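This part shows chain A:
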Amino acid sequence: MIGVLIVIIFTALTVIAFWVVSSRDLSSSVIYFMAFGLGSTVLYVLFSAPDVALTEAVIGAGISGVVFLVSLLQTQTKEDT
Partner candidate 1 sequence: MSLVYFIAIPILASFLTPFYKNYLRFVSVLVNILLAGFAAFFYSRLPLNEFISLDSPLSIIFILDYVSFFFVSLFIGVMLFFSLYSIKEKNNTAVFVVTNIFTSGALGLILSADIFNIYIFFEIASISAYILTGLNRDKVAYSGAIKYMIVGAVASIFLLLGIMLMYLNLGYLTLSSIGAGFHTMDKGIQYLVLLSLFIGFGIKTEILPLNFWVADIYQATPTKIAALFSAVLSKAYLFVFFHILYTLKVDAPALLFLTAIGLLSFAVAELSALRSKDVKRIFAYSTLGQLGVLFLALSSANVVVVSGALFLILVHSISKLMLFFSLDLVEKKMHSTRVEAFAGFRSAFLFTIFAIGFLSLLGIPPFAGFIAKLTILKGFASMGAYGIVGAILAISLVEATYFFRLLSANQRSKKTAEIKVPLLQKIMLSLLALAILYLGLFPQGLLDFCTDAAQTLIQGVIHV
Partner candidate 2 sequence: MLETLNQTTFLHTVVAIGSFTIFTIGLVGVLSKKNLFKIFLSLSIVESSLFLFFIGSHFEVGKAAPIVADGIKLFDGHMVDPVPQAMILTTIVIGVAVLALSLTFVVNYYRLSGNIDIDKMDELGEVQ
C-alpha cells in the first residue's frame, strides 16, 4: 500500500516541479510551488518523519509561499518573459 502511495506522490511531485519551472505565469508558479510543499509534507508523514512534515507544512508551503507572493506583488511582474 505504502509503496503505491509513494510512487503516485513522487510522480505527482515530478510533474508539479516541472510546472513550477516551466509555467509562464509567475504567480501560478508560486502556487505550484506551495502545492509541491504540501505534497512533500504527505511524503514525510509516510516516511515516518512527523517533525519534518510539520516543519515543511508551516515553512515550505506556508511562509515561503507568502514571501514569494508578496515579493511578486511588489515587483509587479506577472509574466516570465
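Here is how the candidates were picked: all candidates are chains of the complex that A comes from, given by their letters.
We adopt the following convention: contacts are C-beta pairs under 8 Å (C-beta built on N, C-alpha and C of every residue); 3 or more make two chains touch, one makes a residue touch a chain; residues count from 1.
Remember, predicted model here, so these are calculated numbers, not experimental data.
Enquirer: Counting any copy, say which of 1 or 2 touches chain A in this complex.
Expert: Result for chain A: touching candidate is 2.
Enquirer: Where on chain A does candidate 2 make contact in their complex?
Expert: It is residues 1-4, 6-7, 10-11, 13-14, 17-18, 20-21, 26, 29-30, 33, 36-37, 40, 43-44, 46-52, 55-56, 59-60, 63-64, 67-68, 71-72, 74-75, 77, 80-81 of chain A that touch candidate 2.
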